[in-house]
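Here the complex is missing one protein chain, while the rest keep their positions.
Here the chain labels run A, B and C in written order, and each chain numbers its own residues starting at 1.
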Amino acid sequence: MKVTVKFWSYFRDFTECNETSLEVDDGATLGDLHSAVMEQFPKLAEMNNSTLKAVGVDYQTDDFVLSDGDEISLFPPVQGG
Amino acid sequence: MKVTVKFWSYFRDFTECNETSLEVDDGATLGDLHSAVMEQFPKLAEMNNSTLKAVGVDYQTDDFVLSDGDEISLFPPVQGG
Amino acid sequence: MKTQLTLSPEPITEVPPAISDGMGAVVVFHGVVRGTEDGESIAAIHYEANEAMARHQFELIFTAIENQWPVESIRLVHRVGEVAVNEASLRVEVIAPHRAEAFAACQFLIDEMKAKVPIWKRAVR
Partner (left out) sequence: MKTQLTLSPEPITEVPPAISDGMGAVVVFHGVVRGTEDGESIAAIHYEANEAMARHQFELIFTAIENQWPVESIRLVHRVGEVAVNEASLRVEVIAPHRAEAFAACQFLIDEMKAKVPIWKRAVR
């Protein structure tokens, strides 16, 4: 199945990419997807522990099971205010 | 020596008086003065424990030694805001 | 630390904060007269102040704040006389470099005022 990944803030500088599409296996989790993305964009791996992950408009943990067409956001710690 | 006592808020309703003058002994304390005032205005005695006492613009405790001409304020708990 | 203290019967008008360089946080509190007092409907609250002492006690609180937090400015307006329901009786504005100290100083100021500043209220029915 296919999901979309969006990068935000300086993650875009690391990936030189706003948004990408990935094929993942059925039953793949958000954690699996994050690992695949870090393989594709090694600079993101440095931020592994501080990366925030959302599916749609909600935060999700690594064990969240993805569905076809999901839109994933990966981004660094937020800084509003 | 002579001191002035001012009443504030509903203490004025109790005393039916804005301000009074009292003769006190040399060396009299704020506590002595308060006792004398409560004798003169018995309704104030009901508020004994919640009465706030100032000399001039500063709060003082009962052991504060008065001077001739001091202006004492007696009032109930404050309610600003 | 700049301070401005106003005790006045005039309605409180909103004034934009005067931000200077390096200041990141402005906290403004309005205390507003509510329509009931001890469960009964009221029309207004009449505030009485022992004004000289109130000014002095506010200054003591300002000094205590200056000694505790890096606050840039405090402006405080407390109305005296009659204040109608739904009107503000109090406005406090605290400006500081960061929000933690602005909130802490503003709440400390109001708590101390409610314990020490000789202002009293009387419901007007």
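Please note the rule applied: contacts are C-beta pairs under 8 Å (C-beta built on N, C-alpha and C of every residue); 3 or more make two chains touch, one makes a residue touch a chain.
The structure presented is a predicted model; accordingly, all values stated were derived computationally and were not measured.
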item: For the chain not depicted, the shown chains it touches; value: A, C
item: Residue among C:T6, C:T36 or C:Q68 touching the omitted chain; value: C:T36
item: Hidden partner interface residues of chain A, rising order; value: 6, 8-10, 52, 54, 56-59, 73, 75-76, 78-81
item: Residue ranges of chain C at the interface with the undisplayed chain; value: 14, 16-17, 19-36, 85-86, 88, 97, 99, 102-103, 106-107, 110
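FYI, only the chains that are shown with their structure count from here on.
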item: Shared-contact residues (touching 2 or more other chains) in chain A; value: none
